[in-house]
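What follows is one structure encoded as structure tokens, with my remarks underneath.
As you look at this complex, bear in mind that one protein chain is not there, while each of the others sits in place.
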Amino acid sequence: MTIDRLLEGLRQRDPRAIGRAISLVENGDESAEIILSSLDENLVSQATILGITGPPGAGKSTLTNEIIAKLRHQEERIGIIAIDPSSPISGGAILGDRIRMMQHATDKDVVMRSMATRGRLGGLCATAGAAVRIMASCGCSTIIIETVGVGQSEMDIIRLADITLLVMAPGLGDEIQAMKAGLLEVADILVVNKADCKGADILAMDLEAVTRKGSATPTQVCMTVATEGKGVTELLDRIDKLDSEHRDSGERQKRRRGAHNQEVLDWCLEILRPQLLDKIIKRKLSVLGDPRLKAKKILEEK
Amino acid sequence: MGSTQKYRVLIGKPGLDGHDRGAKFIARALRDAGFEVVYTGIRRSPEEIAAAAVQEDVDAVGLSSLSGAHMRLFPAVVEALAHAGAPEIPVLGGGVIPEEDIVALKAAGIVEIFTPGTPIDTIISAYRDACEKKSTG
Partner (left out) sequence: MAKHPKLAEWEENELAKSLSRFPERKAKFTNHGGDEIPRLATPETIDEHYLDNLGFPGQYPYTRGVQPTMHRGRLWTMRQYAGFSSAAESNKRYRYLLDQGTTGLSVAFDLPTQIGYDSDDQMSIGEVGKVGVAIDSLADMETLFDQIPLDKVSTSMTINSPAAVLLAMYVAVGEKQGVAPKDIQGTIQNDILKEYVARGTYIFPPKPSLRLITNIFQWCGQNTPAFNTISISGYHIREAGSTAAQEVAFTLANGCTYVQTALDAGLELDVFARRLAFFFNASSDLLEEVAKFRAARRLWARLMKERFGAKNKASLMLRFHTQTAGNTLTAQQIDNNIVRVTIQALAAVLGGTQSLHTNSKDEAHSLPTEESVRTALRTQQVLAHESGVVDTIDPLAGSYYIESLTDKIERDALALIDKIEESGGVVKCIEDGFIQRQIENAAYQYQMEIERGERIIVGVNKFQIQEEKKPPLLRVAPEVEESQIAKLTEVKNNRNNEQVASLLARLETAAQGDDNLMPFIYDCVKEYATLGEICNVLRKVFGEYKDRG
């Protein structure tokens, strides 16, 4: 596909062009810059970016699937970016989140993309951010970023979101993990999924208690049974309400700016990394001496 | 191509067959060979598989069917891909497939067919070749 045809495809919101464009960005292709500078910034700034994270087995994909179904009832065009970890050994990945969302596969207004972490820290955030912008520019008014909440890279991605849901389920024993990872602090809404299972009430109470301790405005807790679609409408109402509050209070703009700065920083590092590595190698440094001092020296020189 | 380029493939099970041992094994083996593998799960229509392949911008599609419906379903996926504007995405397939069907399937545009007992290394290199051809061709 030539770049002109690709840009035309993006204007037509053609799924083939969207898929291709995201790949080019993801692979660091030179044409990425042209693509990203052609986007409709107005649509990008209007779209709502929803982050969904939580431990494996909590039912994130099933919940995402239900959210898509409900939003599609409202005639919205939706984008989904589902992130799975790459194998640190082979570099490969199994991207299985589509399985639970296949019912929307042939819906032209559901744009989905699976993405592997590819072992990049900031880079993933930058790539996911670019994918969000491409989807928004192609008319997606809500974009969901779904990721397993276990590592730092996922935490970074969540910063891209206007509103973040942390999905948990009783019996996973991951509440403590989530707290350790600091997920409770970044989440705007806590979702206790599988609310029909034993221990759901207790989990909800525990979560409320923990979040109340930390701040004046406790994080909201929602109960859902995603497999049956229960509680999803209420959840979406909460999201809507919070989103408009954030828009009114300037919180949304503040977050966007923070995320934007972060993205710029990530790109700086992405660009600098190979250049710096090159410099370092050329210097044929001795293994003796303090690495930090050497780093400063390299950065200071013109 | 940038240094972060990875081959992306989609593994799908068209039709009603629920035996996914083979499909899951291939998916995992491809992952361990460094591929990014989108897995669709069972009972997918050719249109669903094609739509997913396009959105995910994969370099190849792999199909598995053990129910004997391959003659209808595999070519249907090739057609659906063409219809979705992605005729260049190569389709590979595997399953309990008699020799004479393999000839017919290849004629219908499926680039490679694997039967029980095909070594995994052969399968992986066929996927690699298919992906390579697609991205350079």
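To keep things simple, chains are lettered A and B as they appear, and every chain counts its residues starting from 1.
One rule holds for everything that comes next: a residue touches a chain if its C-beta (ideal position, glycine included) is under 8 Å from a C-beta of that chain, and two chains touch if they have at least 3 such contacts.
Quantities reported herein were computed from a predicted structural model and do not represent experimental measurements.
Mapped onto chain B, the interface with the missing chain covers residues 15-21, 24-25, 28-29, 39, 41-43, 45, 67-69, 71-73, 76, 96, 98-99, 115-117, 119-121.
Taking the whole complex into account, chain A touches the unshown chain at residues 57, 62, 96, 99-100, 102-103, 171, 194, 197-198, 227-228.
We take it that only the chains that are shown with their structure count from here on.
A straight line joining the Cα centres of chain A and chain B is 28 Å long. Remark: chain B residues 1-6, 8, 27-28, 30-41, 44-45, 47-49, 51-52, 54-57, 84-86 touch chain A in the complex. Touching chain B in their complex are the following residues of chain A: 14-16, 18-20, 22-23, 26-29, 86-87, 89-96, 98-99, 102, 105-106, 111-114, 116, 118, 120, 123.
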